[in-house]
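Every protein chain but one is kept in place in this view of the complex.
Now for chain A:
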Amino acid sequence: MTEQIDKALAREYEAGFVSDVESETFAPGLDEDVIRRISAMKGEPEWMLEWRLSAFREWLEMEEPDWALVDYPKVDFQAISYYSAPKSMKDKPKSLDEVDPELLRTYEKLGIPLIEQQMLAGIAVDAVFDSVSVVTTFREKLEEAGVIFCPISEAIHKHPDLVKKYIGSVVPKKDNYYAALNCAVFTDGSFVYIPKGTRCPMELSTYFRINEQNTGQFERTLIIADEGSHVSYLEGCTAPQRDENQLHAAVVELVAMDNAEIKYSTVQNWYPGDENGKGGIYNFVTKRGICHTSAKISWTQVETGSSVTWKYPSCILKGDNSVGEFYSVALTRGRQQADTGTKMIHLGKNTKSTIITKGISAGRSNNSYRGLVRMNPGAHGARNFTQCDSLLIGDQCGAHTFPYVESRNPSAIIEHEATTSKVSDEQMFLCRQRGLDPEKAVSMIVNGFCKEVFKELPMEFAVEAGKLLEISLEGSVG
């Protein structure tokens, strides 16, 4: 049975193709000059360059963290190229007609049509290709509602006050090694501003694609939901299948002002490497949001890709009565390694947080949940509920949970539940006895296990995520 499931898991990576676009790519290497050149390519104002350079100087003094339960050869930061953009993007196409059709085809192949007529109604997309944003759809419609949704490189020019005020305000420059690196060399990502009292009229999403070889992608996203506003945002990621590891080091900052609500969903499907662990993306990501009074931030993530994942989307519950949520599905197979979880920092009174995680490990992979719940002295009446469930497929994989709890307020209540289960022979037999093939059986059982998290995803993406797991599990049985 184990052998069958393993076979079923030996999936094809459908997004593994390479697009044939001519790119302008920096030679590998990192120094102040490279940073100046990135900044110049983007035509950035002086303050932005200074900010980058100061982050770079901090980074040089920092050490790569080694506490996560992941094992990979040290990254050679001088061997990476820090900027790559399709040449056709140089003259900044004004409309879709001017965008290189090969780029549009790339996204279409990935199931993200960018031509307005074909687009999913109700979802605006920012498409980031290597180091630049290619297009952002439905912008006019959003502008009518006062919503700003554009590449961050553009926001730096058009909305410098907002960017200056909030960039680095949630994740400080020297927060951690990868975050500092990102501050120095970030290239593109999305910027969102929702004005006071506004409910964003559509789902916003960003689709990240790495194409060029030997480049790193340094995504930077900043979302600001002003008082009483509401937004739902989704990001997706894929990369070609290559033998070398590639680095994706992102920083995402969310600001939820009083009574605002941000729902942030991720479907991460970076190339995971092959069966033996060759190739794949290193996904080292810092995501954090701050909640002011009665605000709510909800992180939902479905992580199926990357060879190494290091990621802890977190909430700082600063305002009284604010709410933080983290729902996660992390699937690892082959030689994938994931160390992921969340931090819920309770500062305000009656703050509430919920953590529900589903780790699925198969093959020879390693899947760890690492979470911190901190109740500060001011967090009177705060509550946390954590539930970590692990599902093991086969007996060569590992599942681990590292729940850290720090309570400095006696009135705070923290609950933690954890379970570990297996896809049992009985379950497989029942499914097959009813006529289902083993692949379908595994994916159905795994989907059932993840149901609590999938129901948190926006509808269209819940279906997508289910399918993704199905693809991920394809061939895992036979």
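Keep this in mind: a residue touches a chain if its C-beta (ideal position, glycine included) is under 8 Å from a C-beta of that chain, and two chains touch if they have at least 3 such contacts; residues count from 1.
We take it that contacts and distances are computed from a predicted model.
The unshown chain of the complex is recorded in UniProt as "Fe-S cluster assembly ATPase SufC", chosen from "ABC transporter ATP-binding protein", "Helicase", "Fe-S cluster assembly ATPase SufC" or "Cytochrome C biogenesis protein". Among A:V323, A:A382, A:A412 or A:I445, only A:I445 touches the chain that is left out of the view. In the full complex, chain A touches the hidden chain at residues 1, 424-438, 440, 444-445, 447-452.
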